[in-house]
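All protein chains but one are shown in place.
Take a look at chain A:
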Amino acid sequence: MILQALNGYYERMAENPDSGMPPFGTSIESISFALVLDVNGVLQNVEDLREIENGKARARKLPVPAAVTRTSGVKSNFLWDKSSYVLGADAEGATEKNQERFAAFQDFLQHVGAEIDDPGFSAVVKFLRDWDRGRAEDVIGQFAPWEEVCNANLVFRLDGVPGFIHNRPPVQKAWARFNRDKESAALVQCLISGAKDAPLAPVHTPIKGVRGGQTSGGYIVSFNKPAFVSYAQDKASVSEDSAFAYTTALNGLLAGKSRRKVHIGDTTLVFWAQRASPAEEFLADLIEPSDAAVDTAGVEDDPHTAGKISSLLHAIRDGRRAADILPDLDESVQFYLLALAPNAARLSIRFWETNSLGSFLERIGRHFQQLDMVRQFDNEPEFPPLWRLLCQIAPLGKNENIPAVLAGAMAKAMLTGCRYPQNLLAAVLGRIRAEHVVTYFRAALLKAFLMRNHQMEVPVSLDIQKKDLPYLLGRLFAVLEKAQEEAVPGSNATIKDRYLASASATPGQVFHLLLKNAANHVSKLRKDPEKKGRAHHLEILTQDIMAEISAFPRTLPATEQGQFMIGYYHQRKDFFTKKNQEG
């Protein structure tokens, strides 16, 4: 299922030489410097390979002979490694441990390259033979700052010859032969490809780039404790080829600039298509619309794309088909969606969904249609991304305070079309009670929750025809608050700060008091000749709403409190909209 689909993605990408999918036996690693040698192995230069990005130097991603999986032991890579292996010295100097590493690097080089006859390779051998570890800092320091080199990954280059030494054909041939001849533990039937008598992969490459995971990467396939082993099978029967393919594909999807991943809370989402589809490039923008993508202006690379995303989002929200905007879009392409979450050194699968592109777009559209809510301020996003919604239910509005399970469940609800998590309602109401503010995002969340989980009809903006009691109570509360605001401008604590929570939970106890106070506020306004009109207006409004309310219920259940908050938000928004029009 998951691994098979990743395997398929690797095969699809590997057919295309421009995709940057490394072939079997190589991996993409972050390399910072190249040591430039002449044919006699004398160091000529230290070439800086880093790219400048946002004023910061960043290591370049280069295909190199596949990295070994290192934990605490000493294991060397072939023709590239950290300076402690290549030069036998790092920030701590030429320690004994580094001597061991340096020796391991040389041994491994000899082991793999015993039969290589290549000037580049022999230059490296000569260089290592003559290298004085103690003087590493001085020698390297002549060409590049030692403190930058000493923790970086290094490769070799032959002076005056383009390309790196690990890419020279005789070297590559030897590396391929080494990989083929490696004594493999056992022959098994691969559970990904089904191939029989395939060499078993002893360790799988760790998966990097999952937010919150360990920097060295996590494992999907792992048996790191005795309790995880059944029937004495402490390795999954996955062949070397398949293990390489799925880890490479997943690492590619999770790589830094990948357009095929989205972070939502602690969940990292990757997606890919069964066959090439233009949607692979923009689906991330639909799942998490960035402000830049929707507001069209200010996107440097391609303004057309940004405009397109915006019109696409509008189209799918209104229930139209994406094919109307992008005529060449094939909606029947199968898309795979994998949500990962870190758990110590392992990765757990939050959810996995396979469906056609069309139905994914439809679900995203439905999500945004249910979230659709009149905005309080114009600079708020029309299509709120999940992380901003989730920040609104986290204490202090901080990313790290988002309840972990909620983030994954929200993403799942959005993309699989299932219900929103049940504790969403309690979380939103709890936040409103704590902060006494009903923001656009919170109102939108309440609306989406009530519509999807309780099949309620909730309007986008103020609907004076709506006669639901909680909605009316919410509106009434907003009117009373407005009366107070106008009568006592600039007061420190309004009735919102004092009574929003209790008015929504126990209207029967609070509203009588509020109405009595409001009568005083309105009469104060009436005495002011300038505000007489306002007083009249508020009185009429109160009466209109009160006419529909037969009695104040003693308590409101949670769902009705949600409606109350939406009514309050709508009415309040309506006051401000009118004011703006007058001014």
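Going forward, a residue touches a chain if its C-beta (ideal position, glycine included) is under 8 Å from a C-beta of that chain, and two chains touch if they have at least 3 such contacts; residues count from 1.
In the analysis below, contacts and distances are computed from a predicted model.
Visitor: What is the protein name, per UniProt, of the chain that does not appear here: "Glycine cleavage system H protein", "Heme exporter protein C", "pre-crRNA processing endonuclease" or "Response regulator"?
Guide: Not shown, but named in UniProt as "pre-crRNA processing endonuclease".
Visitor: Quick one: which of A:V39, A:A59 or A:V221 touches the chain that's been left out?
Guide: Of these options, the touching residue for the absent chain is A:V221.
Visitor: Please identify which residue in A:I52, A:A232 or A:A493 touches the non-displayed chain.
Guide: Only one of A:I52, A:A232 or A:A493 touches the chain omitted from view, namely A:A232.
Visitor: Which candidate, A:R346, A:R452 or A:R572, sits in contact with the chain we can't see?
Guide: Final answer for the missing-chain contact: A:R346.
Visitor: List the residues of chain A that touch the chain left out of this view.
Guide: Here the touching residues of chain A are 1-4, 188-192, 194, 196-197, 220-228, 230-233, 236-238, 341, 343-344, 346-352, 405, 408-409.
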